[in-house]
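Below: one structure in structure tokens.
What you see is the complex with one protein chain gone and the rest in place.
The letters A and B name the chains in turn, as written, and every chain counts its residues from 1.
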Amino acid sequence: MSEPTNSVLAADRLFGPDTRQKDAAMVLYDLVRDLPIISPHGHVDPRLFSDPQASFGSPSDLLIIPDHYVFRMLYSQGVPLESLGVPAVDGSTVETDPRKIWQTFADHFYLFRATPSGLWLRQELFDVFGISETLNSRNAQVIYEQIAEQLTQPEFQPRALYERFNIEVLCTTDAAQDNLLHHQAIRESGWGGRVLPTFRPDQVVNLQMTNWRQGLEQLGSVCGTEIGSYRSLVRALEERRAYFRSLGATACDHASETAYTTSLSEPEAEAIFQRAIHGTVTAEDARQFTGHMLIEFARMSAEDGMVMQWHVGSLRNHNPAVFQRFGPDKGADIPLQSEYTRSAHPLLSAYGDDRRLRMVLFTLDESTYARELATLAGHYPALRLGPPWWFHDSVNGMERYFHQVIETAGLYNTAGFNDDTRAFLSIPARHDVWRRMSVNWVAGLLVRGIVTENDAAEMVADLAYRLAKQTYKLED
Amino acid sequence: MSEPTNSVLAADRLFGPDTRQKDAAMVLYDLVRDLPIISPHGHVDPRLFSDPQASFGSPSDLLIIPDHYVFRMLYSQGVPLESLGVPAVDGSTVETDPRKIWQTFADHFYLFRATPSGLWLRQELFDVFGISETLNSRNAQVIYEQIAEQLTQPEFQPRALYERFNIEVLCTTDAAQDNLLHHQAIRESGWGGRVLPTFRPDQVVNLQMTNWRQGLEQLGSVCGTEIGSYRSLVRALEERRAYFRSLGATACDHASETAYTTSLSEPEAEAIFQRAIHGTVTAEDARQFTGHMLIEFARMSAEDGMVMQWHVGSLRNHNPAVFQRFGPDKGADIPLQSEYTRSAHPLLSAYGDDRRLRMVLFTLDESTYARELATLAGHYPALRLGPPWWFHDSVNGMERYFHQVIETAGLYNTAGFNDDTRAFLSIPARHDVWRRMSVNWVAGLLVRGIVTENDAAEMVADLAYRLAKQTYKLED
Partner (left out) sequence: MSEPTNSVLAADRLFGPDTRQKDAAMVLYDLVRDLPIISPHGHVDPRLFSDPQASFGSPSDLLIIPDHYVFRMLYSQGVPLESLGVPAVDGSTVETDPRKIWQTFADHFYLFRATPSGLWLRQELFDVFGISETLNSRNAQVIYEQIAEQLTQPEFQPRALYERFNIEVLCTTDAAQDNLLHHQAIRESGWGGRVLPTFRPDQVVNLQMTNWRQGLEQLGSVCGTEIGSYRSLVRALEERRAYFRSLGATACDHASETAYTTSLSEPEAEAIFQRAIHGTVTAEDARQFTGHMLIEFARMSAEDGMVMQWHVGSLRNHNPAVFQRFGPDKGADIPLQSEYTRSAHPLLSAYGDDRRLRMVLFTLDESTYARELATLAGHYPALRLGPPWWFHDSVNGMERYFHQVIETAGLYNTAGFNDDTRAFLSIPARHDVWRRMSVNWVAGLLVRGIVTENDAAEMVADLAYRLAKQTYKLED
């Protein structure tokens, strides 16, 4: 692999330009660049690791078709999703030639200037495939061939890259009703990689999801029981959590549009559940049920010790035409204004002081960082603040996070880094951006006399490795 | 014109202090400093250009009396608007001596320290009139004379300055019912300047505006028909759009307090319109009608190709005493919290994917940049995000815009720069601040290895010139 021919892959990239700060950053970066990767939350398909012979397919299968971060940018400029090979729900024809798809992508690569996807892709192409040229219309096919050829080789299979990437643990996200066969297969294969499931029950507790009933039936089926009551639902969820834990899971994950929580009595919860079963549930019913179940999940996490992740504030499938034709997760999920101080109050009043609970809270509304989340995390023992999420997993998003969160929350009420990605190849690049931005921030504190050298050295290792491992109870 | 005697007019002003970044900024600035000015949205009076002999009046007529950016700052510190010559609605006496007005302004010039108005005024005084001293109580009258004398000369008439400023196109903002006589006169005069109208129908679709009925009658009058129904209103608007296009208009402009949109059936819209005609319209009626008309205007823009500008979130005339005595646009318009994800959903569901529509959206609520607007613009093909608007058209406002918008929206879902000013003389200074802040931002990306040199060179030209020209279909 040759040295990069352009400055965008320089050793000091992302660091601020001031010489004193950059020198400090370089020293700190040396402390963390080679630490193993802890990936406690993400969406990589476990199937990649259950079969030792699994491969990534073509360059377009690997880097474009499954990555909504990538294709939504082209869509926003008028490129049809069909031409990028994104499969239609009804199975109708879309582009299938990976070279054509790659060419369209390369023709529009300039759209990624100054974006996180642009940074990650460039670093992936260089670090994994040795490609240092900026992709464009002219070099598209040559670069395609270079990647395609390498992808046929054994050292580019998922398990090999997992090892090359120095990943210590990789957590996937799995439906409550998932049988975790791939996780079982990984454990039984004798392979040394640590790939753990995460328990995500959204589909069976969000009463207005289109596939709620289907999820409930699947859950009943894996539990060998019919789930006809709220009480049986709670029992099934507790049973599944135990099963997930038996396969190494240390965490759960919950998503909701708002941070609304409420405590229902058991008869109230049961009545709503029965309305859902009978198809007469209202939007307000569903809102209350979700708000209630979040407190129930806090109770379960306090009892069984699973770390409770809570992702708030995405309005899914904003574009009805795209949703109808291509389904969910197509780059059309849009953040909502969020409110935590009043909304999360019932949950925090009940479990915020409970030392058995660890809750990691995520937001898409940065205006809540300094105002609500840092102050809540800086008070409640159960609460830690998750890293910058989704759109905010970026150079500037991280700077805003450090500047707006830490002074009030304190570093030790945060949770390290999550890559949260389904794009396996982007994991090292994402962690590297976090590590670079972390050391750049700490170097800024150091040269401004806000922290000592000893503090700085500990903080960067905490940010890069220890906080995530400890928060998610991954010390094994 | 002599070299500036103070550092505030230094060649490297506004650039960050780091040497490496500044050097990069200076190189990039050389690429854009002399590009022609595209001014696709503003409020300059077309009358300045229809009469070849038009003049700007006294220094106070030019720089103080019509500029609410300027007089509101003095008002906030207790200076009566009367003493600044701002005309009262009832025609009662206000200060008329331009020298006295100028002295009051100079006495308070320190109030503009670190403000955009301060930056623009200083640059105007130097670049246009060769004045490099900071205005103060002592030098006020001398500087007044220097300006007044120059304003009597032909090279300081509006058309001459238009040419000296290297303006390629200047768009005004004109009521739907405006007969555009000045625009006709400009076209027929043979003068080479390109001054285009923009279609703004707010007055006739906002049913609770105090002068709605008057606007509607004027609209009927220019259309030669009585507008007694919703259907006839829509027809009249479509007819006027065609007339505006015949005089070169490429864009419309719409303002609303919120981003609320809704689709009414034709009978519903008609019923509300009839209540307005009969004086029984409610606030909720008006809200729905405005929300409905925004979708109607999106339809019209999709059909006739006029770029749809949408300015959201100003609560006009917040100060009742000032409004009663001095009328609208007196520096008392205050931004509102805004919400787009749910509010604009009906419009975007209907037209967001329509490749014929180009919508440019503006906000006064910066907390929506990263959370809602960048994510919407980064998905919907019809949508572009307008530049930092009004109070945010500033050094820090631009930095926040670049940092909060581009990573998610991508540069190419933005719209370049608008000066949005009624102060003609400030146009070059405003564009220069944008160009300096653009190159400073891109230089920062360059020295941090986020973009290549080639990317950087293209981005600064896009920001300074090409994006505005292309977004507003001004390529002719």
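Just so we're on the same page, a contact is a pair of C-beta atoms (placed from the backbone, for glycine too) under 8 Å apart; a residue touches a chain by one contact, two chains touch by 3 or more.
No experiment lies behind these values; they were computed from the predicted model shown.
Undergrad: For a quick check of understanding: of B:Tyr29, B:Phe49, B:Tyr75 or B:Tyr380, which residue touches the chain that isn't displayed?
TA: In the complete complex, the chain left out is touched by residue B:Tyr75.
Undergrad: Which one, B:Thr134, B:Gln184 or B:Ser232, makes contact with the chain that was left out?
TA: In the complete complex, the chain left out is touched by residue B:Thr134.
Undergrad: Using the touch definition up top, pick the residue from B:Val322, B:Leu385 or B:Ile406 that touches the left-out chain.
TA: Of all options in B:Val322, B:Leu385 or B:Ile406, contact with the hidden chain holds for B:Val322.
Undergrad: Mind listing the chain A residues that contact the chain we can't see here?
TA: Against the left-out chain, chain A lists 18, 20-21, 339, 341-342, 345, 348-349, 352-353, 355, 367, 370-372, 374-381, 383, 403-404, 406-413, 444-455, 458-459.
Undergrad: Taking the full complex into account, what residues of chain B touch the chain not shown?
TA: Here the touching residues of chain B are 6-10, 12-18, 72-73, 75-78, 110-116, 119, 134, 315, 318-322, 331-332, 334-337, 364-367, 391-392, 394-397, 399-400.
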